[in-house]
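Okay, handing you the structure first.
Yeah, one chain of the complex is gone here, protein chain that is, but the others are all in their spots.
In this document, chain identifiers A, B and C correspond to the written order of the chains, with residue numbering beginning at 1 in each.
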Amino acid sequence: MIVVLKPGVTQQEMAKVVERIESLGLKAHISEGKERTIIGAIGDERLLADRTLESFPGVEKVLPILKPYKLVSREFQKEDTVLVVNGQQIGGRRIHVMAGPCSVESREQVLEAAIPVREAGATFLRGGAFKPRTSPYTFQGLGEEGLDILAHARAVTGLAIITEVLDPRDVELVHRYTDILQIGARNMQNFKLLTEVGKVGKPVMLKRGMSATVQEFLLSAEYIAAQGNRKIILCERGIRTYETETRNTLDLSAVPVLKQLSHLPIFVDPSHGTGRWDLVAPMALAGVAAGADGLLIEVHAHPEVALSDGPQSLKPQKFAALMRDLKRVAQALGREI
Amino acid sequence: MIVVLKPGVTQQEMAKVVERIESLGLKAHISEGKERTIIGAIGDERLLADRTLESFPGVEKVLPILKPYKLVSREFQKEDTVLVVNGQQIGGRRIHVMAGPCSVESREQVLEAAIPVREAGATFLRGGAFKPRTSPYTFQGLGEEGLDILAHARAVTGLAIITEVLDPRDVELVHRYTDILQIGARNMQNFKLLTEVGKVGKPVMLKRGMSATVQEFLLSAEYIAAQGNRKIILCERGIRTYETETRNTLDLSAVPVLKQLSHLPIFVDPSHGTGRWDLVAPMALAGVAAGADGLLIEVHAHPEVALSDGPQSLKPQKFAALMRDLKRVAQALGREI
Amino acid sequence: MIVVLKPGVTQQEMAKVVERIESLGLKAHISEGKERTIIGAIGDERLLADRTLESFPGVEKVLPILKPYKLVSREFQKEDTVLVVNGQQIGGRRIHVMAGPCSVESREQVLEAAIPVREAGATFLRGGAFKPRTSPYTFQGLGEEGLDILAHARAVTGLAIITEVLDPRDVELVHRYTDILQIGARNMQNFKLLTEVGKVGKPVMLKRGMSATVQEFLLSAEYIAAQGNRKIILCERGIRTYETETRNTLDLSAVPVLKQLSHLPIFVDPSHGTGRWDLVAPMALAGVAAGADGLLIEVHAHPEVALSDGPQSLKPQKFAALMRDLKRVAQALGREI
Partner (left out) sequence: MIVVLKPGVTQQEMAKVVERIESLGLKAHISEGKERTIIGAIGDERLLADRTLESFPGVEKVLPILKPYKLVSREFQKEDTVLVVNGQQIGGRRIHVMAGPCSVESREQVLEAAIPVREAGATFLRGGAFKPRTSPYTFQGLGEEGLDILAHARAVTGLAIITEVLDPRDVELVHRYTDILQIGARNMQNFKLLTEVGKVGKPVMLKRGMSATVQEFLLSAEYIAAQGNRKIILCERGIRTYETETRNTLDLSAVPVLKQLSHLPIFVDPSHGTGRWDLVAPMALAGVAAGADGLLIEVHAHPEVALSDGPQSLKPQKFAALMRDLKRVAQALGREI
């Protein structure tokens, strides 16, 4: 950590900063330049977190040198994390597509999506039983009944399932039904929920918050890992910007950035990332080209009557066409789907 | 709701849109222009929520006419909501200042802030017992012990207290201790938590999410109100933008905007809104000038050893000076503090 | 255009809105709903631009139905625009890569980039003679000498050239040297400059402004087209968001969005779009997968001594490797490079 002092800082002010640094077992190294004096704090700067040095008189700014996360970092683990779920390797050479409806509405509706997506090459079935909805007046999901419908679809199709959990009180319940627990964007900093899923030995798909930096995203993954659960998949799903043509701005640069900083698999969700079905195919292809390990895609047999997210759902036929394109692009990049 | 059709839409596509609108009990009104045909859906368009019409073939875009929230809107209730807490009227002529440390650390530390802020004119004591922290490795709050310390400070000073609740499982507990339940920015869309505090008959301070629109903010307030709890205070605390000189960008325009759209009291938090103690005073003054009903200000007797948010905490003496300025500005605007 | 009236609007206020609409030759159509009355303005709503109806008493909001741009829109021209420059078709099946140094520094430096990029398959040479620099104290470009160096490189390599013009007074000069005139992001709304390049019969590459919406971007293209110059190429180069891991956030969704709204070719600049050479390859591949008609890539033989943008420049060898990958991905998508 580098502490930049204000011009005109007093000896006494400087001494207090040094004292604080040394009180935590770090070494303070003073360097006087022509316009500024700086103090380097050498050692585990994470002990100096919480920006407290910024509140010392005479301090202009504090520049961290180290990353604040550890277990999920590439420095901590050089080789890629590969998870095995339902016999499928996630984070390896093969790219996985998890597809299905936004909300679970009925057995029939789920199967109408699940069967064709499996045939087209999807390896996981997605679907929401608990739905985080902006308005209290819209469909909130079927709850446990929805989980039961997903379990039925798994039994019929053999596809492993992924579904969202919203409430720390539901982790145990959802865990009993699902193969992967999903933490949605709105809950990326619901630290109590992160802690709960961290205690469960089941893979977690963590979606990036709507305005989360890459660093905050990895710190949220660190919450899960710090509880002992290292089976984490990251998912870029679009960030909030000023642009209104799309519901969110899919930040595909985050894919190679996360690959550098972390060993965890990274997925892309072009459905939420754009909010428009007609953009899902190009952005799914782009996600794979950017290096994603998998995709999360909303598919509904009848988007116009979907209880949520109809406008961003692909029909099964369009999904099948996309899968054919994805396979060719994956192959061109030395991977497979 | 106005449905704009694509140029070249077929009669059959148009008929399906009309059918959908009428199936929900609304009236469809077709209007053919030179370049576009539009359909007006007349009736309670909230029934058409979830943007499903956007997924119909032939539809270019859907423009809502009505607001999606109701109970918290100025249309639903014309006169301002005035809450009475601990004998204090919130939302009336008097502006309230709620001050105290970011985190509760000890009885002594809380009193060292509570006593001078009361003397300077603050009417509520703020302090966090449960802390939502970006990193799992930083101080997470004292939990129930912290609540107990706050209760002690209330007994000593007579100040009512406000403290944050993070977990739906803790609502009952926090409710037993506090006068106002605070929902933090990161939990503005934690719908399970909103639902729980909506079931409790105690005032709730709802902070705006870091990248929440005004509309989403009011929809989150609607979640609480829809459960029967109308004692809600809104709080602007800075939004995320590209600017890095400040931790967040305090969106003071939201104050008069919210005053127009809603009858609820609106507070401003210049401490989190800027992240820098040296900006708290000007932004507190600006918040009051913009029409806020109150302020939330972090005060710590020794910011340089605070366990969180030291850099944005005022020392008691600076807080007292600010209160004197605030009183003069409030008076110039026909209000009082 | 739909004019939504406030609840409680008076007959007189409504009459004034109608009068205004009709005074411009449009037809006003009133529709009374349960909660709101709306007025549809039927005809060329562009005459009602400038949002003036929003300032009428009794008006709540105004919702435009039509797009404010025309010549550059897909509605105006259904088929893709294909430009021919130096015998190369831009906007057709073949994807073009324009590569070279950020700044023109010397004959030798330009050739050290130009020769290898041509060999690797680039079809245009890029390089800046006039540089828009954030600080007045950094290298501002060689000016006409730089143009001369580019012309020399064209003579040697046969590559057509593209270079930026900053000043309306320089359009004539730059025009004499270059094959494509580039308008940089900072000048996307320099309307005087747009007007000048619109008067010249030479292709213009228009880069998206740092915080321009897609609609503003197309309106800037319309400025050029309205002067008679329809030879326009659009270029997505990253937008400003809160994320700091990358210099900008490359908005690849803008590629398919622009393809729908406009008939113009669209390029992607992954060098400026990320600001980091190690992200250029994945984002170039992603750009092509998203449907771009071409790429703009910074290449420098010695990035560590470049006078500008070293950190985002590829070395020739890495560029050649990228071109091989790009060719395979383009082919997988039915295109070629």
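Operating definition for what follows: a contact is a pair of C-beta atoms (placed from the backbone, for glycine too) under 8 Å apart; a residue touches a chain by one contact, two chains touch by 3 or more.
From a predicted model like this one, the values you see are computed outputs, not experimental measurements.
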{"item": "Options C:E54, C:E119 or C:E336, residue touching the unrepresented chain", "value": "C:E54"}
{"item": "Hidden partner chain, touching residue among C:T163, C:N187, C:N229 or C:S271", "value": "C:N187"}
{"item": "Touching the absent chain when the full complex is considered, from B:T157, B:Q189 or B:T274", "value": "B:T274"}
{"item": "Contact with the hidden chain (one of A:L24, A:L63 or A:V84)", "value": "A:L63"}
{"item": "Contact partner of the left-out chain, one of C:L66, C:I115, C:A151 or C:A226", "value": "C:A226"}
{"item": "Positions on subunit B contacted by the hidden chain, ascending", "value": "211, 213-215, 239, 241-246, 249-257, 260, 273-274, 278-279, 282-283, 285-291, 325, 328-329, 331-333"}
{"item": "Interface residues of subunit C (partner: the chain not displayed)", "value": "16, 20, 46, 49-56, 68-69, 132-140, 166-169, 186-187, 189-192, 210-211, 216, 219, 222-223, 226, 240, 277, 303-311, 313"}
{"item": "Contact set of subunit A toward the excluded chain (per top definition)", "value": "2, 4, 7, 29, 31, 33-36, 38, 40, 42-44, 63, 65-66, 75, 240-242, 244"}
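Rule of thumb we're sticking to: only the chains that are shown with their structure count from here on.
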{"item": "Chain at maximum distance from subunit B, centres defined as averaged CA atoms", "value": "C"}
{"item": "Whole-Å separation of chain centres (CA-atom averages), subunit A against subunit B", "value": "26"}
{"item": "Subunit B and subunit C: spacing of chain centres that average the CA atoms, whole Å", "value": "38"}
{"item": "Subunit A and subunit C, separation of their C-alpha mean positions in angstrom", "value": "31"}
{"item": "For subunit C, residues contacting two or more additional chains", "value": "241-242, 244"}
